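Excluded from the complex is one protein chain; the other protein chains are retained at their positions.
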Amino acid sequence: MSATAWAWLVLLFPLLGSIAIALGYRALPAKAAGIIGTLSIGLAFACGVAATISLLGDEPHSRHHASSLWDYASVAGLDIKLGIFVDPLSLFMVLVVTGVSTLIHLYSYGYMQSDEGYHRFFSYLNFFVFSMLLLVLAGNFVLLIVGWAFVGFASYALISFWYRRETATKAGMKAFVINVVGDIGLVLAAFLIFREVGAFDYGTVFERAPEVFTTNEWTITAICLLLLVGAFAKSAQLPLHTWLPDAMEGPTPVSSLIHAATMVTAGVYLIARTHVLFELAPTAADVAAFTGLATLLVAGTMALVMTDLKRAIAYSTMSQIGYMIMGVSIGAYSAGMFHLMTHAFFKALLFMAAGSIIAAMANDQNIDRMSGFGKAMRFTSITFVCGALALAAFPSTSGFFSKDEILAFAEARGGMYVIFTVLGYVGALLTAVYAFRLVFRVLPGRPCAEAQELIDTGHVAHEAPKNPATGEPEDTDVGFPGAEHHIAEQNWPMRAAMGVLAVLALVGGLVQVPDVDHVITNFLHPVFEASIFEHIHPSPRAEWIGLGIGGAISLLGIGIAYYFYVARAELPRRLEARLRPLHTLFVNKWYFDELIDFLVVRPALATGRFADRVFERFVVDGLVTGTAETVRGAGGVVRAVQSGFVRSYALLLFAGFAGLALYFLLAS
Amino acid sequence: MEEVLFFGSAIGALGGAVGVIALRNPFYSVLALIVHLFSLAALFLLLTSAFVAAAQVVVYAGAVMVLYVFVVAYVGGGGESAWEPIPGQRFLAPLLGIALFVELSVAVLSSSLLALGTDGPDVEAGFGDPAAIGTLMLEKFLLPFEASSLLLLLAAVGAIVLAHRRREANA
Amino acid sequence: MSIEWYIVLSALLFSTGAVGILIRRSPLVILLCLELMLNAGNLALVAFSRMVGNEEGQVFAVIVMVVAACEVVVGLGLIVAIFRRRLPLNVDDLRELRG
Amino acid sequence: MNFNEPTIDYAGISPLIALTVGLCVVLLSAVFKPFKRSAPLLTMITLAAAAGLLIWHWDDPKTLITGALRLDDLAISISLISILTAAFCVLFSLRERATEEAGSGEYHALLLGSVLGMVLLAQATNLVTFFVALEILSIPLYILCAANLRREGSLESGLKYLIVGSIGSATLLYGMAFLYGGSGSTGFGGIADGIAREGLDGDPLILVGIAMVTVGLAFKVSIAPFHQWTPDVYQGAPTPITGFMAVATKAAAFAVFLRFFDVALGSQLDVWQPALAALAAISIVVGNVGALGQDSLKRLMGWSGVAQAGYMLGGVVVVSEAGTSSLVFYLAAYAFMNLAAFAVIVARERETIFGDDIRAVRGLGAERPLLAWPLTISMLALAGLPATAGFIGKLYLIEALVEGDYTWLGVMIAIGTMISLAYYLRVVAAMWMRPEGESAPGATPAIAGASPEADPVDPEAGRRWYLVGPALLASAATVFFGVIPQPLVEWASHAGAALFG
Partner (left out) sequence: MSSALLWAPLAFGLVGLFLPRRAVGPWAVLGTLATLGLAIAIVVGFDSGSSGLQFVVDEPWISGLGVDYSLGVDGLNLFLLLLTAVLWVGGVAFAALREQERPKTFYFLMLVAETATLGAFLAQDLLLFVLFFDLMLVPFYFLFGAWGHDRSGEGGLTASAATLKMIVYTLIGSLLMLVAAIATAILAADGGNITFSIAELAREPLGEGSQRWIFWFFAAAFLVKMPAFLLHGWMPDAYRAAPLPVLVVFSGVLAKVGAYGFLRVVLPVFPDATVEFQEVILLIALASILYGSAMAFTQTNVRLIAGYSSVAQLGFITAGIFALRADGADGAILQSVNHGLVVAPILIIVALLLERTGSEDIREMGGLALRAPVLAALFLIVALATLALPGSANFVGEFYILNGLFQEKIVFAFVAITGVAMSAYYALRMYQQTMHNRAPEGLMSREIGARDGLVLVPLVLCIIGLSLYPQLILERTAPTVEKTVAKVHRDEAPESKLVRK
C-alpha cells in the first residue's frame, strides 16, 4: 500500500472517531467513548508508521507524493483539489502529533473520568487531531488554511470546554478571534501567491517560485510576512501571543496536547514547509527569527514571575516555540523540527504532571499555595522533575541536544546570526531558572493541606470547587471535575502516559547526538536538500563546545533556582521589592493585553456603538423619515389650500388660467 | 353714428356688469343684469345679428330674469356681510381680473389676424336674420340644436328634482 | 367700428364676471356673474361671426343662451333646495367638505 | 325659402336614439304607478341596447350629420367605458337614499342623460356639439350630486360643482370663441385648415384660445391646478354618483381632449405639449400628496383621481397612436379598479355607522373577505402593482411616454406611484392588519356617520348581490387583464388607430 493511501487512513481514523463519539453521545457508555477516542488515534499513529515505512521504501529524491480525492473548488483558473502531500516533513509531524496525542488521550481517559462532558471532550479531541493532521498533510495552501482554521476551532471548543465559566468562554473567544487574524494572513498570502504563481498546490508553487520571484522582491517578502502573521498567531509569538496564557482555562489535557505539544508548533511547521519561499525572502526570514528571539526572552521573563502553575508553563511554551521559530527561520530546519519533537515530549509531560497536582488542589493553580507534593505524589513528582530537567536542557536530556543544535547552527551561520546564539543561551539560563523555580516551589517543603490529606488518607475530597479566577462556584453539571479527583498515581492510564513521556523526555534526544547519529536530519534531508543552507554544518567541535556551554548554563540556572527558592527562600521577596517596576512589568505580561485592547478592541467597539447610536438613527433612518416628513409636509400644504371655500377654488382656477395663458402668450 | 351707438351700449353693458357685482342687494344685481343684457342685445344688432339680439331679449330678459326675480323674492335676497373670511381674496380677486383682461386683450390686439382690425366684410342683407340662422340650425347644426332641446328637458327634470316639495312619505 | 373693440369689450365683461364670482358670496349673485361670463362669450362669438362673415357663431351663441338658461334653472333649483334645508345662502358657510 | 335637409345616417346615430328614447321611457315610468320600480331595469336595458348598437359599429368609422359627429373606435371604446360605468352605477344606486330622494325615474333619467352627453362628447367633431355635449354631461351631474337633498354635504357638493363647473364651461366657451374667430370655422377639421389658411401658427389669438380650452377640459378631468372641486364633490356626492363621475366623466373628457388637441390643434403641438406635460406633472404631485392621510375613502379616491388624471394626461401629451391607445387602455383599467373600490365603499357606507371613513373597512379581511379582496385588489391595482391591469396600464403609458421623448414624465409617474403607495396601502392595512395606534373602531363615529342626516344602516348591505357581484366582477377583471392583457391591448390599439391609423 502506498504512502499516500496510509496517509489518507491517518486522516480517516480520527475523523471517524470524532463523528462516532459525537453521534453516539447518548448511546455509548462513557468508557466506550474514551476507548474509541484513544484507539482511533492509536490506529492513526500505526498508519503513520506504516506510511513512513513505505515512504522510506522509495528513492530519497522521489520521497514526496501528492494525492487527491476530488476537485474541491476548481473553476475560473483556480485549481483547488482535496489533496494531500506526503513527504518526510509531513510524516515527521504526523508521527509526533499522533504519537503524543495517543498518550494524551490515554491520560485524558483517566483524567476526565468524573467529567460530565466526557463524550464531548473526546469527540472534540479527536476532531482536533484530525484537523492537525489535515494541517500537516494538506497538499495545497487552501487545504492548509482549512486545517489551520479547524485546529483553531478545536482549540476554541476545548478552551471553552467548561462553557459555564465566563472566564473560559471569554478565553475561547479571544483565542479564536486572534487565530482568525492568523487565517486572514494566510488567505491573503494565498491570494498573492496565486496572483504571482497562478497555483495553490505545494508542488507547483515550490517548483515555480524560484523562476517567478527574484530574491527579496517585494511580492515574495509580502507573501512571507503574511504567512508569518498566520504562524505567529498560531504559535503565540509576539505580539499575537496573548491568547495562549488565557487558553489555560481549558482542561489540563487540552493544554498539554494543543497548547504545548502540537497545535502551537504549527507555525514552525509552516515555515519549514514553505522554506523555499522564505529562502527567497531573507528579510522576512530575519523578521521571523528576531521575533522568535524576542518572544523567547520576553516569555521567559514572564514565566519567571507567574504564580499560576499552568500559565507559567504556558509562557515557557511560548519561549520554547521562540527557539523553534528562530531555528527554522535561520535555516536550521531539522534542528527546529528536532526541538519541536523533544519539546512535545517534555512539555506534554510537564502539563500532565501539573494537571494531576492541580487536580489534587481542586483546580487551584496558585503555586504559592502548593508545597510538599514531593512526598504526597511521588510518581507525579518524578515525572515532573524529568520534564523540568528536559526543559532546562539538563545534559543528556532531550532538550539538551535539540536546543543546542539550533544555537550551534546559528553560530555556524556566523555574521549577525551569532547574536541568536548568545541571546539564545541567555534564554536558556532563564529557562533553567523558571523551570526549577516551579519544581522547588511545588515539590519540596512542608506539605500543604491538600498534600497532607493525600499523605494521610491516600485521596482528597473537596467541597464544591471554585473558579480560581472569579471565585464563583463551578456548576459541576456542565462537566467540571467533580469533588472526587483522580490522582495520577491511582490511575494506570495516566501513569502509563506520563511514564512513557518521562522516558522519552529523558532519552528522546539521543536520536540526534553530534557525531553519533543524525536520525532526524537524515530522515528530513530529502525535503531540505535543495535548501541554500544545506551546506552549513556546524563542526562537531563547535557543537560539543556549544553542548558544554549549554550544560553549564542549565546547571547554573538550576543552581540559581535552588539558591533562591530553597536555600534562601526569602530572597525573591527582597528582589521583587528591589526591582519593583521590572517585576510589575513582568507580572502584567508586559501589558500586551492592555495594548491590544487599546489599539484594536476599544476602537472597534466604539465604531460599532457610534454606528448604532448615531449613524443608524440620524443618517440612515433620517434618510427614510426625512423624505417621508417632506412628503407629508407637502400634503399638509395642499390640504391647507383645500380650504373648502368655493371662491378660493375659483381663485386658484383663474390663477391657473392666467398662468397658462401667460405661458401661451410668451410662447407665441 | 355707429361709434356713438357702440359706446353707448358698451357703457350700458359694462355698467350693468359692474352693477351686478357691486350692488349689495341681489335684487338690484338682477336689475343691473337686465340693463346689461339689453345693451348687449343692442351690440348684437350693431353686429347685424338680429336673431341673436331678439333671442337675447326674449329668452334672457324675458324668461330667465323673471325666474330670477321670483327666486330672489322667494328666498329673500338679504345683503351679505362685508367681512371677507378668505385671506388675500379681496386683494387678489381684482388683480386677477385685471390680469385676465390684459392677457385677453393682448391676445387680441397683438394677433396677426388682419380681419380683426376691420369692421368685418360687408355682408348681404339676409345675414344673421332668422331665416339664415334657422337654415343653419336645421342643416349644419341640426344635432346640437336637437341636443340643446334635450338639455332643456334635463334641466327641467333637474329643477323638479331639486325644488319639488318632497312628500314626507319617503323621507 | 372695428371688431377688436367688441372683443376687448367682451374680454372686459368676462373679467368683470370673474371678479364678481371671486368677491361675491351670495350664490344668486354668483349665478348672475356666471351669466356675465357666458354673455361675454356670446358677444365674442357674435363679433367673430360678423368678422368671418358666417353665421355659425351666431347659432352657437343662441345655443349658448339655451345652455345658460339651463344652468340658471339648475342653479336656482339648488338655491331653493338649500334654502329649504334652512342652510345659509352664503357660499362661504358651505364648507363642510374641505381638507 | 328652401333648405335641403341633411342626410342622416340613422344607423350611425342609433345608439344616441336608443339612449334618448330610453331616457324618455324611464322618465315616463316615474309617472305611471305600476312601473315605479322598473326604472333601474329599464335603464339597464337602455344601456345594454346602446352598448350593443355601438359594438355593432365597431371598426367601421363614419362621420355623421354634416360633420357634427365622428363615430370611430375611439368614440366607441370610450362610450362603452361610460356605459359600463353607468351600468355599475345603476346597481350601486339600488336602495340608495339619493335615488329615493330624487325619485327613481328622474334619477335614472338624469343618469342616462349624462351618459348621452358622454357618448356625444366622445364623438363630437365640432365646437358646438362639443360644448352642448359637455353641458348635457355636466348639468345632470350637478343635479345628481345634490340629489341626496337631506344631506348638507350633498347640496354643498352640488353647488360647488355647479359654480366651478360653470366657470369651466364659460372659460371653455370663450376659448372656443377665439378659435372660431381665428379659424372662421367650428368644425375640428375646419379649425385646423383655418389656422393653416390664415397662417396663424403660434398666433396669440389661437394660443390663448387653446389655453382657455385647456383650462375647461383640464377642469373636467380634474387636472391640477383646476382640481380643487374634485375631492369636495366626490366626498359630498352620493357614492354611486361619485363612482360614476370618477370614471365616466374622465373617460369622455379625455376622449374629446384627444380628438380636439390631436385633430384640431395638432399643428400647434410644439407649444401646448410642454404645457400639458407640466400640468400632468403638477397634478401627479398634488394629487398624490393631497391623498396622504385622508380618512374619507371617497375623498381619498378623489385625490387619487387627480393623480391618476395626471398619469393619463401623459397619453395626450405624446401625440401618438401609442399614447392614445395607452390612454384608452388605462381608462378601461381605471374603470375596473375604481368600480371595485366604490362597490365596497357603498356597501360599507350602508352597513356601518362610519360612512365612508376608513374605519368602515377596518377588519374587513376577517369580517367580509368577499368585499375585502376586491378593495384590496383595486387598491393594489391603483398603486400599479404587478399582476393587475393597473400595472400593465402604467407600463403601457410609460412606454408611450418614453417613445414620445417624455421619459421624465414617465419618471414622474414612477415617483407619484411611490407616494401613492402610502395611502393606498393604508386602506389595505386597515382591512387586513391590526389597527394602528389610533382609537379602536366604534369609539367615535365618523363625521359623515355622525351627522343627524345619517342614512339608515343596512346590516345586510355587505351581502347584497348587486354590491358584492359588481365588486367581484370588477376586481376579477382587474386581475384578468393584469395577467392576460392582450385582448384589452388589442381593443385599445383600435382606438389609437382611429385617430392616427
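The letters A, B, C and D name the chains in turn, as written, and every chain counts its residues from 1.
To be clear about the criterion, a contact is a pair of C-beta atoms (placed from the backbone, for glycine too) under 8 Å apart; a residue touches a chain by one contact, two chains touch by 3 or more.
What you are looking at is a predicted structure, and each value in this text was computed from that prediction instead of being measured.
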Please work out which displayed chains the absent chain touches and list them by label.
A, D
Of D:G52, D:P274, D:P386 or D:G501, the residue in touch with the unshown chain
D:P386
Given A:A50, A:V181, A:V503 or A:V587, the residue that touches the chain left out of view is A:V181
Residue touching the undisplayed chain, where the options are A:L125, A:I145 or A:L407
A:I145
One chain isn't shown here. Among A:P29, A:G608 or A:G633, which residue touches it?
A:G608
Which parts of chain D face the unshown chain closely enough to count as touching?
325, 365-366, 380, 384-387, 391-392, 394-396, 398-399, 402-403, 407, 410-411, 413-415, 417-418, 421-422, 425-426, 428-429, 432-434, 436-437, 485-486, 489-490, 493
Just checking the interface: what residues of chain A touch the absent partner chain?
22, 25, 70-78, 120, 142, 145-146, 148-150, 153, 156, 160, 163-164, 166, 169, 172-173, 176-177, 180-181, 183-184, 187-188, 191-192, 194-198, 211-212, 475, 477-478, 604-605, 607-609, 611-612, 615-616, 619-621, 623-624
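The rule we apply is simple: only the chains that are shown with their structure count from here on.
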For chain A versus chain C, what separation do you get between their C-alpha means, in angstrom?
97
How many Å are there between the centre of chain A and the centre of chain B, using C-alpha atoms for each centre?
103
Two-or-more-chain contact residues of chain D, please, as numbers and ranges.
128, 131-132, 135, 139, 142-143, 146, 149-150, 159-160, 163, 167, 171, 178, 181, 203-204, 207-208, 231-232
Using the touch definition from the top, which residues of chain B touch two or more other chains?
85-86, 89, 92-93, 96, 100, 103-104, 106-108, 110, 116, 140-141, 144, 148, 151, 154-155, 158, 161-162
Which residues of chain D touch chain B in the complex?
1, 3-6, 8, 13, 20, 23, 27, 64-69, 100-103, 106-107, 109-110, 113, 116, 120, 126, 128-129, 131-133, 135-136, 139-140, 142-143, 146-147, 149-150, 178, 181-182, 198-200, 203-205, 207-209
Going by the contact rule at the top, pick out the chain B residues touching chain A in the complex.
85-86, 89, 92-93, 96, 99-100, 103-104, 106-107, 110
In the complex, go through chain C and note every residue touching chain D.
7, 10, 14, 17-18, 21, 27, 30, 34, 37-38, 40-41, 44-45, 47-49, 51-52, 54, 56-57, 59-60, 63-64, 67, 70-71, 74-75, 77-79, 81-82, 84-85, 87, 91, 94-99
